[in-house]
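Let me begin by presenting the structure, written as structure tokens, before commenting on it.
A single protein chain has been omitted from the complex, and every remaining protein chain is retained in its original position.
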Amino acid sequence: MLDYALKKSVQLVVTIFGVVTLVFFTLRLIPGDAASAMAGDTMSGEALELLREQMGLNEPILAQYAAYLRDLVTLDLGQTITTRLPVAEMIGKAIPVTLSIAVLTIVLTVIISIPLGTVAAYMAHKGRARLDNLLTGFAMIVDLMPSFWTALVFLLLFSLTLGWFPASGMVSLDDPAVFLSRIALPVLVLSVTQIATMARITRTSVLEILSEDYVRTARAMGWSEFRVLFRHALKNAALPIATVIGLSFGNLLNGTVIVEFIFTIPGIGNLLINGINSRDYQLVQTLIVFYALLFVTINFITDIVYRALDPRVTF
Amino acid sequence: MTYQSDVAATLLEVRDLRTEFDTRTGTVTAVDGVSFSVAKGERIAIVGESGSGKSAMAMSLLRLLAHPGRVAGGQVLLDGRDLAGLSERALNAIRGREVGTVFQDPMSSLDPVMKVSRQMVRPIMRNLGLGRDDARTEAIRWLDKVGIPDAARRIDAYPFEMSGGMRQRVMIAMALSCRPRLVIADEPTTALDVTIQAQIVAMLKDLTAEAGAAMMFITHDLGLVARFAHNVAVMYAGRIVEFGPVGAIFAAPQHPYTQSLLRTIPSVDGLRNTRLAQIPGLPPDMRRKPAGCAFRARCAVATDRCARDLPELGPRPGGLAAACWVEGGLTAAPVRPEPRRKPARIAPGKRMTVEINNLVKHFEGRSLLSKNRSVVRAVNGVNLRVRNGETLGIVGESGCGKSTLARLLLGLEQATSGEIFIEGLAQMIFQDPFSSFNPKMRIAGIIEEPLAVQRWGDRAERAARVEDLVAKVGLDPSHLDRYPSQLSGGQRQRVAVARALALNPSVVVADEPTSALDVSVRAQIINLLADLKADLGISFVFISHDLLTVRYIADRIAVMYLGEVVEYGPAEDVFDRPVHPYTRALIDAVPIPDPKLEAGRSNAPLKGDLPSPLDLPEGCAFAARCPMASDLCRTEKPVLKKHRTSQEAACHYAN
Partner (left out) sequence: MANETADIRQPRLRLPALSLPRDGVWGNRKVQIALMILGPILVLTALAPLLPLQAPLETNLRATMEPPSIVHPFGTDRMGRDVLSRTLEGVKVSLLVGFSVATIALVAGMIFGTLAGFFGGMIDRIVMTIVDIFLAFPSLLLAIGLVAIVGTGLVPVIAAIAMADVPRFIRLQRSQVLSLRSRAFIDAARTVNASQGWMMTRHIIPNTVAPMLVAASIASANAILVEASLSFLGLGIMPPAPSLGNIIRDGQTYLQQAWWISTLPGIVILLIAFSLHFLSDGIREELDPRARK
């Protein structure tokens, strides 16, 4: 186990280093350079030169790289070019918003999708295919709906037509009630897709386990159907499901970008889109690195926890 | 009509049980009207090949069939109460409590993420109404009874921390722990080694007898049932074709199928110079069951009536019942002795096809943190010779290194040290023919591959050679453009043999070539190999855990234990006068299809499991399980040396 964790940690460090390096050098591949791309056509030659100087673009590339790594490690992320605000501060403000959306979505997803998938698997196992087909068919369609489209439909339905949720307005963590009412719809949109995915995966895993020999053993010992399903089957399925939750975190992050954009919620996704539109490469670069770090770290943690919880892995 | 022994009151009565599976290609009637009864305390064996419906029948009793299987009709009367009509909830009170079940594969039949204690204690609490502590004590008592060492501690182990034999013991403890009156054991020893099998069977017999429980033992191994059953039911194509007391079934079977099955099994003391009797053809496809008797296509005495009418069980001499229109079955026809087997031409003198000197293969596990690397000593200093035209049989339990030895011979593994000399080419027949074929290739391509790789001849010559090979192994040439999935197990193994012969090898290594095959097909393949051996004069290395088959086909036998050869000599000598205590134990563990002989055998199975090849003991590797081990054995390793004229054994106390 320790061996495995060590090996994975080394891998994680290599990957993170690779991500950082990749992002840095890709940005340097832009025709012209970042400064001129950023400046567009509006800036004079002198101003551009000043910008270059500020961004350190006149240094040798390896020196720039070293400085960049040092800044990252010390969290000295510089200032945005357009607003002149410290990048670290901007991201720091946006992170809690995005994370609240993500965490709420995960909680909602787990609460709904796992029982749903388990019941569907049970139905399928018993050959009562009609309900299962309905459920899986529905899950498949929802799963394939583009999240921005779902968001618009929800917006139209729940906000504009039914008026249940505010469509816009300030988002601030200071007032939890207002905050929740503003992120409720985005969470709902993301959850619908996530629930569909997770319910399908739960169904597949549990269904597979229901035909295992040890489930038959449990039934032969007179365990009730309920106990067989939730004690034996779900417990065994929990481990693969946990891994998938970790992996689907990537899709969740993709989704937050979309819903934050549509519902104008000031999370890191919105920050990213605005950064791209204002050609703020300093900000975009940092955000992309941040997303990748978040994603690989979550996967690393689920992987290790998964292994630690599985008694079959010897220490 | 229901047949039962008149030992005691009836416990279980099955009436006209039918089980169906709804598949995409139609309804399969797996169990087609089965009736029998079991008395209190009786041990009944249900014998049949795969697809005979024996397991489906047993699982139907408690409705443990997985979808799409379902009980389509009939009654299952336990003490007069019909289980087929009970609700799932009512049935749960019977499962475990009244009827305990032991399943085939101990490796997959216990929940891998639950401790043994959790799997055992709760059913005991519920079924016997005990408190948690009492239930735990009871569970430990049972684990102790089934021979789990240090049961009080091991009860909190996870199943993966135990060997297959240990897990099967846990299964048995679980099945018996709620004091059921009937124990259903569905092929409980099929996945286990022969010495462990002997332990498990003996234990099941003793414990059910002690508890006064009846036992229903489902198996494909007719030989195994002679050891313990009172009554035997033989199933074929979903029906019981013969039923009766074990003595009569073995002494004078009445149904042609039972009669043929008994003849196909090579015997311990039987003649080696006649061909094995074989049942032609294959069991019927249960999706398109023929009218009349299902066995008639393979039956030597079938009449017109067999094609028309389905025979019911009818009384026969010896208290037997058989479902056959021909009174006496095969005995009605004149007995034709099996033709003599062609003797192999073993080249005299010292010409060796295979010479193995001091062969060692260690597998190393690596670890980032700890410095001590774990070493598995799979093959640990083996010396063997195979003469031209000779067949060397290698026997031993799983983990003894016999398969690694085969892979070394074929160059599929690199030896750690030692030498292998092969004059000519070695080829291999794999254990599972299906996985040894590329599923995307047709049979013709599979057989042609060795020729094509070696650029042997041109396309037409190769095609001719393939036709030739196919004829040699007795395969219909029309199968050449099929895919492996479209052939039966026996046909696939014929293809494997043809491929192995394509390049005219000097030695063919066959690793468990018949273990994936049904009993009735097994003899066909063994006869084929025996014929080829005689006709082609090539050497064989025949690796198997099936001692009777090895005895039949091999000229010399090497017995392996934990990577070493512990006994080596002519096949008959090794079997009839074993020198090494391990060889003796192995032979003793082999079930003999004869209740009288079985009764006279020393039924003291070998104790314990195979030690882990990770930490081998210093002295004799067998010392821990050996009844005659002394301090000498535990400290000093015996070497292989000559005993009698032709046998060699590695034991301090041989003779």
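Quick notes
So that you can tell them apart, the chains are marked A and B in the order they are listed, and the count of residues begins at 1 in each.
Just so it is clear, a contact is a pair of C-beta atoms (placed from the backbone, for glycine too) under 8 Å apart; a residue touches a chain by one contact, two chains touch by 3 or more.
Here the structure is a predicted model, which means the values were calculated and not measured.
Contacts of the undrawn chain with the visible chains, over the full complex, involve A, B. Of the listed positions B:127, B:231 or B:427, the one in contact with the omitted chain in the full complex is B:427. The missing chain, though absent from the display, is touched by one residue of A:155, A:185, A:198 or A:265; that residue is A:155. Screening B:27, B:374, B:417 or B:438 against the full complex identifies B:438 as the residue touching the chain left out.
Considering the whole complex, the residue from B:149, B:411 or B:457 that touches the absent chain is B:411. The omitted chain makes contact with just one of the residues B:49, B:138, B:390 or B:648: B:49. One chain of the complex is left out; on chain A, the residues touching it are 11, 14-16, 18-19, 22-23, 26-27, 29-30, 124, 129, 140-141, 144-149, 152-153, 155-156, 160, 250-251, 253-254, 257-258, 261-262, 272-273, 276-277, 284, 288, 291-293, 295-296.
Within the entire complex, the positions of chain B that touch the omitted partner chain are 24, 49-51, 220, 282-286, 407, 410-412, 426-428, 430, 432, 435-441, 449-450, 453-454, 485-490, 499, 503, 516-518, 521.
Operating definition for what follows: only the chains that are shown with their structure count from here on.
In this assembly, the C-alpha centroid of chain A lies 52 Å from the C-alpha centroid of chain B.
Residues 62, 64, 66-68, 88-89, 92-97, 100-101, 103-105, 108-114, 119, 122-123, 126-127, 158, 160, 171, 174-175, 178, 367-369 of chain B are the ones that touch chain A when the two sit in their complex.
The residues of chain A lying in touch with chain B in their complex are 2-3, 6-7, 125-127, 211-214, 216-225, 232, 235-236, 239, 310-312.
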